[in-house]
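Supplied in structure tokens, the structure appears directly below.
Here the complex is missing one protein chain, while the rest keep their positions.
Up next, chain A:
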Amino acid sequence: MRMSIKLTTQAYCKMLLHAAKYPHCAVNGLLVAEKQKEKKKDSHSTPILCVDCIPLFHGTLALAPMLEVALTLIDTWCKENKYVIAGYYQANERTKDFRPNQVSEKVGARIAENFSEAAMIMVDSTRFTMGCYEPILAIYDHHENKWKCRDCNVDSFDDWCEAQKITSALLEGRSYESLIDFDNHLDDLRNDWTNPEINKSVLHLC
């Protein structure tokens, strides 16, 4: 039985802030989970908790070099922080298009090589509202070389009420204006893709 995936408020909200910052672009990024200490025998009962989100790029997603740099750099950062890259998210350029494509499948597969339970997440922009009344993700699992969509509902969240409340508040407050993705970091190295200020805001609102 596949392990279920859960998202923390911080992971969910940074994903949505990234999409909100660039409504006219495709955006993508990574999800990280805490590294499990030992493999428990009945480990299928413990869901994978994605604790954070690293926004990567906006605009053209189909080029390799900077993606390779980002994956390698973030992998190193993960090792230092006892995280593992556990997922990939993408929001397509056109609102009505929320199907996975070649980019999402390729990157998802690459992540799955290192983490078999990796999730590929597509953001459904048609249901994106300031109020965040419902989760707007489609979660895909890698299964026999295919990606299968699984249910995403409030159970996919560590605390949906908190996630809904805080994401909505940050959207209203236009926090996305200060969200940093890896592209912003490459434009100016002082831009911090771990987004400490937004992390603080999330904690503050909890």
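Methods note: a contact is a pair of C-beta atoms (placed from the backbone, for glycine too) under 8 Å apart; a residue touches a chain by one contact, two chains touch by 3 or more; residues count from 1.
Just so we're on the same page, contacts and distances are computed from a predicted model.
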**Report entry** Name under which UniProt lists the unshown chain, selected from "Eukaryotic translation initiation factor 3 subunit E", "ER membrane protein complex subunit 2", "Septin" or "TP53-regulated inhibitor of apoptosis 1"
**Finding:** "ER membrane protein complex subunit 2"
Report summary line: Filtering A:Met66, A:Ala109 or A:Ala138 for touch with the omitted chain leaves A:Met66
Requested in this report: Among A:Leu49, A:Ala109, A:Ala169 or A:Leu186, single out the residue that touches the unshown chain.
Outcome: A:Leu186
Report task. Write down which of A:His24, A:Lys37 or A:Lys146 is the residue touching the left-out chain. Result -> A:His24
Report task. Considering the whole complex rather than only what is displayed, give the residues of chain A touching the chain that is not shown. Result -> 23-24, 60, 62-66, 68-69, 72-77, 79-80, 94, 96-97, 102, 174, 185-190, 192-194, 196
